[in-house]
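Every protein chain except one is present and positioned as in the full complex.
Labels A, B and C are assigned to the chains in the order they are written; within every chain, residues are numbered from 1.
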Amino acid sequence: MLFTSDNWAGAHPKVIEAISQSASGYVPPHGRTAEDEALKEKFCDIFEHEVSVFLVSTGTAANALALSAMARPGDVIFCHEAAHIRVDECGAPWFFSQGLQLEAVSGGAGKIDGQALQAKVQSVTEGGLNAGRVGGLSLTQATEGGTLYSPAEITELSGLVSGNTTGRRPPVHMDGSRFSNAVAASGTTPAHLTWKNGVDLLSFGGTKNGCICAEALIVFDPTLAESMEFLRKRSGHLISKLRFMTAQFMALMNDNLWLECATIANTHTTALADIVRGSDRMRLAWEPEINEIFAICKRADFQKWSDVGLQAFVWQPTPSDRHLLDEDECLIRLVTSFETEQSHIEALARLI
Amino acid sequence: MLFTSDNWAGAHPKVIEAISQSASGYVPPHGRTAEDEALKEKFCDIFEHEVSVFLVSTGTAANALALSAMARPGDVIFCHEAAHIRVDECGAPWFFSQGLQLEAVSGGAGKIDGQALQAKVQSVTEGGLNAGRVGGLSLTQATEGGTLYSPAEITELSGLVSGNTTGRRPPVHMDGSRFSNAVAASGTTPAHLTWKNGVDLLSFGGTKNGCICAEALIVFDPTLAESMEFLRKRSGHLISKLRFMTAQFMALMNDNLWLECATIANTHTTALADIVRGSDRMRLAWEPEINEIFAICKRADFQKWSDVGLQAFVWQPTPSDRHLLDEDECLIRLVTSFETEQSHIEALARLI
Amino acid sequence: MLFTSDNWAGAHPKVIEAISQSASGYVPPHGRTAEDEALKEKFCDIFEHEVSVFLVSTGTAANALALSAMARPGDVIFCHEAAHIRVDECGAPWFFSQGLQLEAVSGGAGKIDGQALQAKVQSVTEGGLNAGRVGGLSLTQATEGGTLYSPAEITELSGLVSGNTTGRRPPVHMDGSRFSNAVAASGTTPAHLTWKNGVDLLSFGGTKNGCICAEALIVFDPTLAESMEFLRKRSGHLISKLRFMTAQFMALMNDNLWLECATIANTHTTALADIVRGSDRMRLAWEPEINEIFAICKRADFQKWSDVGLQAFVWQPTPSDRHLLDEDECLIRLVTSFETEQSHIEALARLI
Partner (left out) sequence: MLFTSDNWAGAHPKVIEAISQSASGYVPPHGRTAEDEALKEKFCDIFEHEVSVFLVSTGTAANALALSAMARPGDVIFCHEAAHIRVDECGAPWFFSQGLQLEAVSGGAGKIDGQALQAKVQSVTEGGLNAGRVGGLSLTQATEGGTLYSPAEITELSGLVSGNTTGRRPPVHMDGSRFSNAVAASGTTPAHLTWKNGVDLLSFGGTKNGCICAEALIVFDPTLAESMEFLRKRSGHLISKLRFMTAQFMALMNDNLWLECATIANTHTTALADIVRGSDRMRLAWEPEINEIFAICKRADFQKWSDVGLQAFVWQPTPSDRHLLDEDECLIRLVTSFETEQSHIEALARLI
């Protein structure tokens, strides 16, 4: 019963095939071939907008590069208290952006609370030089809680950081390591989840959705793309034989494979959620929206299940979510992927 | 006639096959599987030494991580004036190591001149606090000039940076993006080219020798490995599905494929060198030792040849090498790889 | 009625006199004179311990240098959510220590809550590589709330960060911009407030207590002092004519002027506190312990008082203290100094 994470899954056969077909022969390194241009055009189509595309090998790199393109000296960038950039990247944002201030904002189920954001923005604004200045916002879509921001919510939160006085609209970054799952589940378009509602840069995840190692940093605002080539190169993230990154992403974006894989993963979670709803030993912490469930059960039960083969991570609830659990309970996260096997879901159903 | 660079080549079929065979099924991310352990053991065998192995996706990352593990506050690290880390990585060393001082040392044919190194070390030592302190040495093997340091030379240069007064033997890094070619050409062992003669960290290149994107940072001194996991993660260089990096390198190291590919590349250059020696329009700037030739010809000739299909880079001679060229001449670099086709070599022979 | 901050005060006449007496004649720059040695000996006496002393011109520099000497790659350093280093230094800790993670810990009246610290430390410990590693603790003494940690509390909090597994006792920094006031008020010795209870580095404030610009970074653990000269120089904080910093601090430390000034400032606050206790329009948020009062009053009252000349800052209560205030109330901070005039205190008494 493997529900650890979607980065435990392998690579999609079509991705492997694309790599294989690109394998032989001399090709200029570092991008700028017709294939790279074609991939860019693909992204322009999908997002209905002229974009710049920077492929890198990890989500941490995509996120940290985005933040470093946003951050001016003294900037404070706001994110959710459980944001991956803040607590799961070993300090990458502060490594890439010397002097960056990242301020945690609370909110239940992984979503930034508007009032809390407003208060934090106000605190920086009133704090004068000592506090720095309002620099931008990073949203995670889907969130670390497996939930979604609606286009209206994205607009609202983006708007809350715009009330500063330094003459620049603070840019908005979206960490989309599971953006494909978000699009597949949302019933709206990539454009509406991003630039149409204020997002300036997107970390578009490929790895968790079938690539071997490929993430696309999509930049909607050309002024934020201006230095990106230099930022990528000097951080060691310009892959020499870039053709192999491009090939992976072309395979993923062609024929909507990205949405197909994401939908499979999401559907497995829908099935899991039904099982949890039918259990009297486990309950949903909140409604899942993509390919992740956060569920609550007794610690003793989880230990027992683990002993017979359940693999899933116990999750540290944020202060905003702590009230959902009793003393003897724990929060667990179950993740499905395009490779999840039906038999594992059935085994879990029998178990709980 | 493609002699641009070995990073224009594709991937070796055995590397592709290994990726393909690793593609399906759930595997823990981030290394620490039996395969990762097996690869580490492989490197221990090859180097006859206990080593730590950190796989990353670019040579720039391997080099910059190595330097950041070496550098203490105030450190000056010495390298050749044409070292890749100094002039071809868009500032990566200074990006990874806030405050690092990298001091250029002159020398012909890509090799550090011992007397010049000694003078620079002395200058830092005598410069007091303002100048910083002697921090270490970075050697390129094979060099940017396609030449080799002998084990004795490595020992000598390493020794020249040891005369400082801060109580620590300054560590030595080796940039080995073409280390395989060096080993294949040198007639000595990997151990003699590294730790047996004072090298503490090695960037072992895989990409130019048949991988799609894989470099191994090999650390011989365990104290320099202590923080490497954190350095790698926070710079976004810990690949999530690390199995695909491990698979590439296992394919390369198994059955001495790394030496086989390197030998092929070197042999092509040997053939090229003979052709150049037989030409009256082109001469060797110095004797090639691996899979790169630096040759001198008239600018007009090179332009003419380029027009009919020769692809190779014009190289900026360093101050140390400038006397080799006449006013109307240029220095060109010809690189071969495991994928170089015989027909290209023959075409060049006919041309010059 | 000037109760804004003690950094609005001027310089003590004895400090000015010391500067004046050092003014003429040639002296070696950058320290290392007999005067510098004498000052060091003075600090050794006061702290009953061999120490290293690094004079700098701002508290932000002293704090950030201390943190950068502590921080290894991947380190998380814990501090109070209202710590000056976290919210009032425009990002200095992250500027000085590329990649540093600073984690906010809650607690009332400016003091870190032990349980909250324990939970945060545990979260990092369990978070694996992604979360980084436990790197140290920064305490503010006196706190941003004008309260004190007892020696026993310092020991307890220091102990809570020691449960990590990386083989090194995580170092403890103390931000003592008002350390003199803390010593004067505490009834214990400088040694007991620092190294005898686990503190490894202390930012000893001089500016708020009568200097023109002088702070002393005191390092108790010699291994943490090893790179400090380089850290100070490369950040531009080694004053060229250091004699003028040394002279200021010698004046301050001689004849216990530091304790005399601090005691005057503290005594003024004691008088103020009595006035607040006697008022029915203002109440103490918590008991003051040094030269700062945090008081609660209606916003309307504060506005009225400001209009007739009260100068004091409205303070943003932390989440831990928010319950102390009603909707229509605000938290204000009143600070006294060695230069506070009795007439201002009397005027406030008449006002409230």
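For this structure, a couple of remarks:
Following the convention adopted for this analysis, a contact is a pair of C-beta atoms (placed from the backbone, for glycine too) under 8 Å apart; a residue touches a chain by one contact, two chains touch by 3 or more.
Here the structure is a predicted model, which is why all the values come from computation and not from measurement.
Among A:R72, A:R169, A:R281 or A:K304, only A:R72 touches the chain left out of the display. Screening B:L129, B:A191, B:A271 or B:L284 for touch with the missing chain picks out B:L129. Across the entire complex, the residue among A:E17, A:E48, A:E229 or A:E341 in touch with the chain not shown is A:E229. Annotation: of A:R133, A:H192, A:K208 or A:R333, A:R133 touches the absent chain (contact as defined above).
When the full complex is taken into account, the listed residue touching the unshown chain is C:E89, out of C:E89, C:E103, C:D301 or C:D321.
The chain not shown here touches chain B at positions 74, 76, 87-92, 94-95, 98-101, 104, 123, 126-127, 129-132, 316.
Listed for chain A, the residues touching the missing chain in the whole complex are 30, 68, 72-74, 98-99, 129-130, 132-133, 227, 229-231, 233-234, 238. By the touch criterion stated above, the residues of chain C touching the omitted chain are 2, 4-5, 7-11, 13, 16, 19-20, 22-29, 56-62, 64-65, 89-92, 95-96, 98, 207-208, 212-213, 230, 233-241, 244-245, 339.
Throughout what follows, only the chains that are shown with their structure count from here on.
A summary of chain positions shows that the Cα centroid lying nearest the centre of all protein Cα atoms is that of chain A. Two copies of one chain, chain A and chain C, form a contact in which over half of the residue numbers belong to both partners. Chain A and chain B have Cα centroids lying 35 Å from one another. Between the CA-based centres of chain B and chain C the separation comes to 49 Å, rounded to the whole angstrom. Chain centres here are Cα means. That of chain A falls 39 Å from that of chain C. Looking at chain A, one finds that residues 89-92, 95, 98 touch two or more other chains.
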